[in-house]
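With one protein chain removed, the remaining protein chains of the complex are shown where they sit.
By letter and in written order, the chains are A and B; residue numbering begins at 1 in each of them.
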Amino acid sequence: MGLLYALVAVGLAIIWGLMEMINFAHGEFMMLGMFGAWGLSAWLGWDPLITMVPLAVVMYGAGVLVYRVLMQKVQRGEMFTQIFATVGLFFFIQNGVVALFTSDYRFINASLLTRLSGANLTVGGVRIGVPLLVGGLIALALFLILYLLIDRTDFGLALQATAEDRDAAMLVGIRPQRMYAVAWGLGTALVAIAGVILANFFSVYPQAGLSFTVLAYAIVALGGFGSILGTLMAALLVGVVQSVTAAYLPPAFKDAFVFASYILIGLFRPQGLFGRF
Amino acid sequence: MAPLLQVERSTKRFGGLIANRDVSLAIEPGEIVGLIGPNGAGKTTLFNCISGALHPDEGRIVLDGADITHARPERVCRLGIARTWQVVRSFGRMTVLENVICGAFRRTSRVAAARARALELLAFTGLAGKEHVVAAALTLADKKRLEITRALATSPRLLLLDEAMSGLTPFETTAAVELVRRIHGELRLAICVVEHVMEVVMPLSHRVVVLDHGEKLTEGPPAEVARDERVITAYLGDRYRGRA
Partner (left out) sequence: MLGALVALLYPIPFERSGQIYYETVGFLVLLNAMLGIGWNIIGGWAGQFDFGPSIFFAIGAYTAALLTINLGWNAWLALLGAMVVSAAICAAVTYPVTKLRGHYFAIATVAMWMIAQPIGATWPLINGSQGLFIPVATGGGFVHGVLTMEFPGRGKGLGFYYLSLALFTITLLAARAIERSKWGFYFRAVRDDQDGAEAIGIDSRLYKVIARCLMAVVFAAGGTLYGFWALAVFPDQVLEVNWNILPMMAAVVGGLGRLWGPVLGAVVLIPISQLMATTLGTGPLAGRGIDLIIYGAIIMVIAGWRPNGLLSLPWSEWAARLRGHASASGKA
């Protein structure tokens, strides 16, 4: 579970941690991914594991579009306007989906992963559901790819450079607008993939986004800004903590604990566990 | 007479970099002390430690008997230290007058009284007539003047000027120096000036302290310091040898 959180969070880690742009609508893109997976599954019978790829591409495009149309404008303005713009996006997307599909809960029935859902694997005394494991492995793989991309390639270096000092990056020939657009695209695509995978296990409904958004922020803050690895660690930690607390606290509180720790982290170690800033 | 400000062996590290090492310095009431040194010597770090924006890792800072080593900036201001910044800061969206009024609230809580004091100070520092200009729209020289005015509004006993002359034209610089002299003369404050412009610092200061690579190299009257071999090697260059 933690790995899936990681996927959701890492999309954010790129946009926020690296690019310092707040996005309230982050979870909404995940929700769109979920709906996309459900839609394609229900109408065309395509398994989410397959639709994951085209959906990711589409969402990448959506992310870039959002950046170019909206975020570019507000980037130079005040911070509040940026946040506020994404709040608008949040309302727009969430309710757009409500308008088109109503708020009813929906499920994916016929995918590979749901069919596997009874199967469990026992590893070292801990029982792990196979579907979750598969989802987690996919997430891990993507994480690895992302990490390599950011840390080891020229492109990743360019992204980091733009995050640190936009003007300096311009001087060495990097086009910041393009970097930002790509960052947005990547972030959106990643979180949409997370949505596609999650759609196998969770009900699909328009309001699914917000708590994931806040959760993602908590994770990124916990893991430290600008650190992909940190985000991964933090997400795993959160996944574990959640499972543990779910055993002791009433279910409504499972997220609350994570949010409370966000506040605590903000107080005592604002740069997160592994942060660079 | 007991010094107004006493810095005792202040040390400040940033990770592996030692910005201030064992720096000690004293400022007497009413004197003007120049703080010089090459770029990166640790002057602004020292200012930040004194004013509370940063806290030294080791050592003590005492203002008139009160230990301010770990005090927050607002407490340091309340106790009588005001500062300006290397990169000029102002409340950009407020007018000149409003900026100074904010400072004046340090000494009174009534708006009318604060306004009166602000107007007085603006006249004193030469910004009269610009009260209703939005701070962000001022020229650099005026912004620096505003910063100083706002700092003065808090009725400090010690004023820390961090490169108040940098970025000014020669004409503006002369005006600024004249302002500093007037502040010292009429308001009788102690002033500590960080500067790179030698022609400004040397004539203005009663005493000069030299920092290099985080450590205090020497201190003394400007003429002596200017002749000190080590200082010249570190910073001043042969041109200033012997200049008083």
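General remarks:
The working rule: contacts are C-beta pairs under 8 Å (C-beta built on N, C-alpha and C of every residue); 3 or more make two chains touch, one makes a residue touch a chain.
Model, not experiment: these values are computed from the prediction.
Every shown chain that the unseen chain touches in the whole complex is listed here: A, B. One of A:A42, A:L65 or A:V87 touches the chain omitted from the figure, and that residue is A:V87.
Of A:I50, A:L70 or A:V241, it is A:L70 that touches the chain left out of the display. Check B:A82, B:L138 or B:V231 against the missing chain and you find that the one touching it is B:A82.
Within the complete assembly, B:A53 is the residue of B:A53, B:V133 or B:L187 that touches the hidden chain.
By the touch criterion stated above, the residues of subunit B touching the omitted chain are 51-53, 72-74, 77-78, 82-83, 85, 89-94, 98, 101-103, 105-106, 109-111, 114, 150-151, 153-154.
Those residues of subunit A that touch the chain absent from the view are 16, 22, 70, 73-74, 77-85, 87-96, 98-99, 102, 211, 214, 217-218, 221, 250, 252-253, 255-256, 259-260, 262-263, 266-267, 270.
Heads up, the rule we're going with is that only the chains that are shown with their structure count from here on.
If you average the Cα atoms of subunit A and of subunit B, the two centres end up 48 Å apart.
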